[in-house]
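Removed from the display is one protein chain of the complex; every other protein chain stays in position.
The letters A, B and C name the chains in turn, as written, and every chain counts its residues from 1.
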Amino acid sequence: MDVLLFGIAKDIVGRSEIQILAEDAVPNSVQELKAFMIRKFPDFGKLSSFAVAVNSEYAEDDVPLDRNDEIAIIPPVSGG
Amino acid sequence: MDVLLFGIAKDIVGRSEIQILAEDAVPNSVQELKAFMIRKFPDFGKLSSFAVAVNSEYAEDDVPLDRNDEIAIIPPVSGG
Amino acid sequence: MQKKIIEIVEKIDTSQVFTELSDAQSGGICVFVGTVREFTQGEEVVSLEFETYQKMALKEMDKIASDAIQKWNLNKVIIRHAVGLKKVAEPVVAVGASSAHRDACFEACRYLIDTLKETVPIWKKEMFENKTIWVSAHP
Partner (left out) sequence: MQKKIIEIVEKIDTSQVFTELSDAQSGGICVFVGTVREFTQGEEVVSLEFETYQKMALKEMDKIASDAIQKWNLNKVIIRHAVGLKKVAEPVVAVGASSAHRDACFEACRYLIDTLKETVPIWKKEMFENKTIWVSAHP
């Protein structure tokens, strides 16, 4: 499963994309992905909040994840 | 006493300026000027309202008029 | 650098207005442009004509700009009105403000156009196919 990273999320991980491999227990939902990120990179727990986008739409915690989805971490936005 | 006319005031009188001569009993205040205009040109009485400017500032009814003042009739404005 | 731009012009050039209001201390610029609308109350407008008592209009516009600068702590303000004959879609007025934060410039911009319409001695004549009307003149 590939996960795109932007803004401070990219800085925390040090890359613009991560691959979650089978041995990592691939997250099955948005909620599981969030928990995974915080466990793996504790600095995600320090953010004001962060969202997950599935196929370039905001996704609620209960949305299931498929390995073919385009998945992205959306840290607090600050456009404008 | 010269009085400048704009917009519909100019159309009512048919000119962009009128001269009030001594034989007309020259108005001594804004209020008297308004009454004079309505008496002389009854169409002024049909307007939504009209104001008088003295030396290019809005003037209340009790402001006295001097023949050296720049006096103007300000029909309802509609800029913008 | 001047804080206020107050002008009555023959033709409004909208292309420079953001550059004119641009400012290192400003995070936001809000501009309103009024244009000639094709239909008013269902009738087709052929053109508009604006007339002004220029000396007084500039004074009143200046007062509005100064009041807004003081009330909202603006960095720059523009009030520019056109006179003469205007066709459909042409700009007739441009007002705008720049400020540190966006609340101030939005509120100020609204104040500028609302107050201009109430107090500045400018008169608009609407020309239709078969008649002309001085706007707001009659109840």
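To be clear about the criterion, a residue touches a chain if its C-beta (ideal position, glycine included) is under 8 Å from a C-beta of that chain, and two chains touch if they have at least 3 such contacts.
Everything quoted here is computed from the prediction, not taken from an experiment.
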- Among the displayed chains, the hidden one touches A, C
- Query: Which residue among C:2, C:25 or C:130 touches the omitted chain?
  - Reply: C:25
- Task: Could you tell which one of C:15, C:70 or C:130 touches the chain left off the display?
- Result: C:15
- What chain A residues would touch the chain not displayed? 4, 6-8, 11, 46-48, 53, 56-58, 72, 74-80
- Which positions on chain C touch the chain that was left off? 14-19, 22-39, 88-89, 91, 98, 100, 102, 105-106, 109-110, 113
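Keep this in mind: only the chains that are shown with their structure count from here on.
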- Between what two chains do the most C-beta pairs come into contact? B-C
- Note on the structure: Between chain B and chain C, the Cα-mean centres are separated in Å by 26
- Could you grab the centroid distance between chain A and chain B? Build each centroid from C-alpha atoms only and quote it in angstrom. 73
- Residues of chain A that touch at least two other chains are none
